[in-house]
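What follows is chain A.
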Amino acid sequence: MADQLKTALVPVTGSPLDEFTVGLACDLVKHHKGTVHVVYVIEVSRQLPLDAEVPFESTRGERILVQMEKVAKSHKCKVEGEILQARSLGPAVVDEAALRNADVVVVGSPYQEHFGAPTIGDVVPYLLKYSPCRVVVYRDAQARMESK
Partner candidate 1 sequence: MPRNVMILGCGRVGAMVAKALAAEGDDVIVIDRDADNFRRLAEAPNLRMIVADGTSSEELRRCGIEGVDAFISLTAQDTVNALAAQMAQLSFGVASVVCRINDPIRRAMYDELGLRTVSPPQVMTDLVLEALGS
Partner candidate 2 sequence: MFVIVVGCGKIGYQLSRALLAADHEVVILERDSHRAARAAEELGSVIISSDGTEPTVLTEAGASRCQLLIATTGQDATNLVACQVAKRSFRVPQTIAVVTDPDHVALFKQLGVDVTISTTELILSHIEEEMPGGPLVHLLPIQGAASGIVCVRVPAGSPAIGRSLAVMGLPVGTSLAAVVAKNGEIKSIGPDLLLEQDDEVVAITPPDKETLLWRALTGGA
């Protein structure tokens, strides 16, 4: 690759894919002694102010971030975790990528169906369309859902 990837941004949600995406991001940046930023975005309902206290979600996010920091360390990679509150995931990740000057966003996409048809949801298309930097999508195999 012509450009060096030094800063990766990984949105995590608590899905089994998080480990893979964080690991993948570490592999992408560690040759250049880069950093992986792991973000857990709390989507706050519009019925609450954006800065409302959401203790349950915050605790969950912190737990997930601690786990992901371990994953990154096992890959011997520098990692920083952050919890964000936003109205929706896609725009929050795009803003964060711009703010961190990220070289790449690595996002997981579990295989999912909507009304009986496969779908990739709203977030991945949004990131592909609006991300200021490269985007790597790790779409999971179909089998995972069945084995669960």
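Note that in this section a residue touches a chain if its C-beta (ideal position, glycine included) is under 8 Å from a C-beta of that chain, and two chains touch if they have at least 3 such contacts; residues count from 1.
These made the cut because all candidates are chains of the complex that A comes from, given by their letters.
On a predicted model such as this, the values are computed, not experimentally measured, just so you know.
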Seminar exercise, completed: Neighbour chain for chain A in the complex, from 1 or 2, resolves to option 2
Exercise. Which residues of chain A touch candidate 2 in the complex?
Worked result: 45-50, 86-88, 90-91
